[in-house]
Structure formats: structure tokens, C-alpha cells
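Removed: one protein chain of the complex. Kept in place: all other protein chains.
Here the chain labels run A and B in written order, and each chain numbers its own residues starting at 1.
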Amino acid sequence: MLPQAFQVRAAGKETPDTFTLTLAPHNGDHANSFEPGQFSMLWTFGVGELPISISGDPTKEDRLVYTVRSVGKATHALVSQQVGSSVGVRGPYGVGWPVEAARGQDLIIVAGGIGLAPLRPVIYKVLAERESYGRLVLLYGARNPRDLLYRKELVAWSRTRDTQVLVTVDYGGLSWRGHVGVVTTLFKFARIHPERSLAMICGPEIMMRFVTRELETQGLTRDRIYLSMERNMKCGVGLCGHCQYGPYFICKDGPVFTYRQMQPLLEKYEL
Amino acid sequence: MVLRANEAPQGASLLRVDRSWSWEGWHRLAEKQQLVVEADQLQKLIEALGARDFEVIGPTVRDGAITLGQLQSAKDLPAGWTDEQQPGRYRLQKRDDGALFAYGVGPQSWKQYFYPPHIELWSSEAQGFRILNNHRAPAHAYALIGVRPCELAAIRIQDRVLLQDKYPDPIYAGRRANAFIVVVQCTHAAPTCFCGSMQTGPQAYEGFDLALTELLNSGPHRFVVESGSERGSEVLAEMQAAPASEQDVAAAEAGWTQAREQARSIDNNGLKELLYKNFDSPRWEAISARCLSCANCTMVCPTCFCTTVDDVSDLTGEHAERWRHWDSCFTLSFSYIHGGSIRTSSKARYRQWMTHKLAAWIDQFGTSGCVGCGRCITWCPPGIDITEEIHALREENGHGNT
Partner (left out) sequence: METLEGIIAGHPFFEGLDPQYLALMVGCASNVRFNANTYIFKEGGEANEFFLIRAGKVALEVFGANRKPSIIETLGEGEVLGWSWLIEPYIWKFHARTMEMTRAIALDAKCLRAKCEENHDLGYEIMKRFASLMQRRLEATRFQLLDVYAAR
């Protein structure tokens, strides 16, 4: 369980505090393949390790892409890595999104803030195998227009067949011509068939609670709603005990869970 | 609310074999060959183990407690010592005989050997970004002398957690491999013991190489010995042993019966559901008024396994190491994610520990995480007693917030 040395091949700024890093292994072998929704433990020399969701294209096996928000010392060290520098990678770990169960179904993807990053691989997979999936509805909310990720791709995705992309911000500036309001306000514009939809949600926990309520109002059962959860992680492999949430280890039983599993836990304060 | 039943992976032997103290149990024991050795043969035991290249670890007196350390000879054992254990209290006392194992468990458990409190995971050089796996299995396998049945149960629980789940821990595996275990069956229970209700003692039936029961009366200082493995039998063959007489076997059994008299107990029926249901019980608030979040309980508990990692580099910044240390869910930073910790109150942290130990552990690993050794009761400064707390929760059940 040692980190493997990867090199930063590209580093780009998405928003004022969020960066996307593209990593490839030093020795040119195929990178680890991954399931959408899985994460890696990324290590910067002498600073420490962080669990970061993989946000790249699962069909491109020669690289691993991560979108990281700089919120503290460790994330700052990671986003400051220049092209050519090295990062240690362990993984991929975790149970990912139900992309197999979703075949033949409509997908409702609801992302809040940086939560779009772990969901992007699902979108890539669906677009790569478009015939295997039904309608794709993406509901994406961010704080303000500057914080929107993957802007060009959002536009490109909205133009693909049988795909609906709805974007909103909590606070719009003067030049923002789009929707303003929390992400749940987008549901009224979405065309949803609950009996043949799977929903995948990722964002701050409060946002996920509001969204699951709305999805239930829309008629989805709890087995059809999936969330990606987050807790403190030190090892990523179920041995250090930190990521426990009720009886679950987020790192090995998750981070993706059904709402049926999560509903009794989400309402418990300080669980 | 049953969340998910966790099935033990293929090949794992579940610890909790349903073995109540029945006539059948007696009979099974009686069928195994019981031998007897005089107390001076323990020196032979230690020498035989040393000759087989084991590092022999056992109890010894240090710093006013029974602690674990390397045994150079049988003289290192705590002859003539006993302990007094109560909630929040531990004292050693001298006896007027030469009993070698007349005390309960001390503050340390055997987990410090298989799962060290501090260990380097790997090191790396900035130059060339090389990462080196520096940990090696210790030069000698461990021989543990004086393992109580509850402690053996704890070792097997840690085997399940650390070796038999999705990602085994190679450090634990390397240190646990080939360990030679000499159990000492209990003939007396400390006031804080409750292994009976946890079905982890006071006798061990399997999983050891040798099992000893100390006898002091009606004859010389001696031990009834039972082998649990081929290795055990080979070592036993190097000691002067004779078949145990009926009186000696009866004396051993009388001791085991006496050990069953325990002041404390936990009723495990439906305990998992009870704890899950009582998340909002006012009892947690009451406990937290006493709990100091000192983490003693997690440090002395033989099954607690939480760790943290620490990345350190030298002054030049060229060389970095990653170390693993024992950690505790009682610390504020344990549950920290960006923006703050999840469990900020000590109430939430105590509840997490107890619910994990007695409830979530069952969903995760198929058994309770508690072996009833009573250390957490003895070593809790305000003397919080989990058996008392479970009892109180049961009384409140139905009256607490659900």
C-alpha cells in the first residue's frame, strides 16, 4: 500500500480556488483504471495525503484527473504542484456510482459546487455509450457564476442528444443571464420519469438532504437515489477507523450509498 | 433498524462459537489430555521457546502495575502479586504466596506487539521521488505467556478486523505470524471483569498453543496444562509433565467455576438494536458530564484499532517519513473535515465509541467488539462503567427519545 509516483502532466485553474490536475505514472505504464465515483489518496512530499475523487474520463486509462478545491494546507500544497512535479497516488478505492445498474435507465445527476467533480466520470461514461442509457438530466448548482466548473463542457453536454443540462447559482452577478436560486428550484424544469430513473447526487450534506427530499417528492424510491458521502480519511482502506459513519466505512463501503442506507443516518446530528 | 448484516469472509472462523457452559463443554474439556507440571517448569518453558527463536513476552511488575515486557527468565514473572481493580482504581498488592498469575489484566494489552503504537510506514527522498517500504517483520516471532481468555478473544477479533477484511494490514500480519500463545485460564474474576456475559471467558477452548491453570493448594505450586496445537505439544514434551490427577483436574475446574462469579455483566440480547435506537437518549448527556475525553479507554482496550498517520520531514526537506500512530475517536480532530469536526461534543464522541464497540462492530465484523476485560472501567478516571451504562439504557428503553 505504498503510493505510486505519478507526474503532473497538466494543471489548470477552474475557479479562483479550484484546480484540475492531470496525472500520469512516472514509468509510462497504464494508470490504474477506475470506476466513476472512486477516489485516490494523493500524497504531496512531506505534507500529507488527501482523499480526492477521480474526476476524469474512465475510458482514458493513461491518466488520472482530479479537481481539487484549495481549502487548507494540504489541499493548497496539492494544487500548487507544477507541471512536471511528482505526486504519490494510492488507489483507486471505494464503491462507485451504479453505472451498470443505470443501463437502460434515465439518469438524474444533481451536483452542488465541487460535487460535480466525482460525477463527471459518470457523464463521460454515459456519453461514450449513449445507446446504453436513457435520458440524461444534469442539475448543477454553485454559489456564484465564478464557481461553476467545466463551463465549456456544460455547454457541449447540453447539446448532446436526449440530454438536459440545467445550471443555477445561489447568487447571480449583473452579467449572469442564467437561473438564480438553489439547485432544488431546477426540478420544475426537468423532465423526469421517476419509475425508470436513477438519481446520483453529490454536494454538501445539507444540499443532498434538500435534494433527496425533492427527488422523493418527484416520485423516486429510496433504492433509486444514490449519494456520495464524505468523512475524515487517513488510510482509505478501512483500517484507521476515521471514516466510520454509523456502521459504514465511507472508504470501503462507500463513498457511494443508496438513500435507503443513508436516510436513517443523515438525520442524526453529530453521528 | 437493521442496516446491513456483514458476513465474515470465506475462511474466517467466527470468534463467537455458541458455547454456553454446558455439561457438553465440561465433557469436551475432559476428553483433552490434561497434564500437570510443577511451577519451576515455567523456566523450561521460557528456555524452550527461546531456543525456538521466539521473543518471549509476558507480565512483569513495573511502575506499580502489571505490564508486559520481555521475559528473560521465569524470575521476571510477578510472583506473589495481586491487583485490586475498581472503576477508576488500580492498585497492586503483595500476596503471602508465590502465585505467578493471581491478578487480572493490566493496562496494556498484547495489541501493542502486533499493532504497535508507533511505527514507520515508509520513507521517501525528494530527489527522484523514491518511496521506500521500510517496515520489516520483526526478527523473531513472539511467544506470549499469560494471555487471558478474554485477551485471546481480543486477538482473534483484531485478526478479523486487520487480516480478514478487504485490505489486510501487512504490518499486523508480519508481527502476528507464527505467534506462540500460552493462555492462562482464570480462576478468579476481578470486580471489573465481565467476560462471562461476553462469552469470551473465563476459559479458552481453542486458538492457543498451551493453556495453563495455576494450582496452589493441596500440593506443590503447579499448573494443569493442556496443549492446543502440535507446536504446543512439542514444547510441552520438553517439560517434565505428568498426567493430571482427578483431584487436580477437579481443582482446576473449581477454579474456572469460581472465575465465573462475576459482579458485572452485559445483556447482549438485542443490544445492537437498542444502541441504534437510543441515539438521542438523555443518558449520553449524563455520561458526557463525567467523561473527560481522555481516551484512556481506547488506549487500554485490546480491540480498539483506530490509527492516524503523520508525515514528517527533516530540516532540509529532502527526506520525509510517514509514521502510523494509535489514535482515538475521543479526540476532536478525529472526525475533522474541511470546515470543522463532525463530533464536536464529548457526548457525541462517547456515544460513537460505545455504539461502535457494542453495536456497529457486529454489522461490520460479525461479533461484538467487546471482550469483557473490564480495562475501560478500571482505567477511566471518573470510573464510567459501560456495563452500568448499558443497564441504564435498557431501563430507559421506551422512555428515551427515538
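In the analysis below, contacts are C-beta pairs under 8 Å (C-beta built on N, C-alpha and C of every residue); 3 or more make two chains touch, one makes a residue touch a chain.
Because the structure is predicted, anything quoted here is derived from the model rather than measured.
Checked against the hidden chain, the listed residues A:136, A:207, A:229 or A:256 yield one contact partner: A:207. Only one of A:32, A:185 or A:218 touches the absent chain when the whole complex is considered: A:185.
On the side of chain A, touch with the chain left out of the figure occurs at residues 17, 69, 71, 112-114, 141-143, 147, 170-172, 174, 176-182, 184-185, 188-189, 203-204, 206-207, 210.
In this section, only the chains that are shown with their structure count from here on.
The distance from the centre of chain A to the centre of chain B, with each centre set as the mean of the Cα atoms, comes to 41 Å. Within the complex formed with chain A, the chain B residues making contact are 1, 3-4, 6, 122, 124, 126, 129-131, 133, 161-162, 165-167, 169-170, 279, 305-309, 311-313, 317, 320, 327, 329, 334-339, 342-345, 347-348, 352, 356, 359-360, 363-364. Taken together, the chain A residues at the contact with chain B in this complex read 1-3, 5, 26, 43, 45-49, 71-72, 75, 86, 88, 230-232, 234-235, 237-242, 244, 246-249, 252, 261, 264, 268, 270-271.
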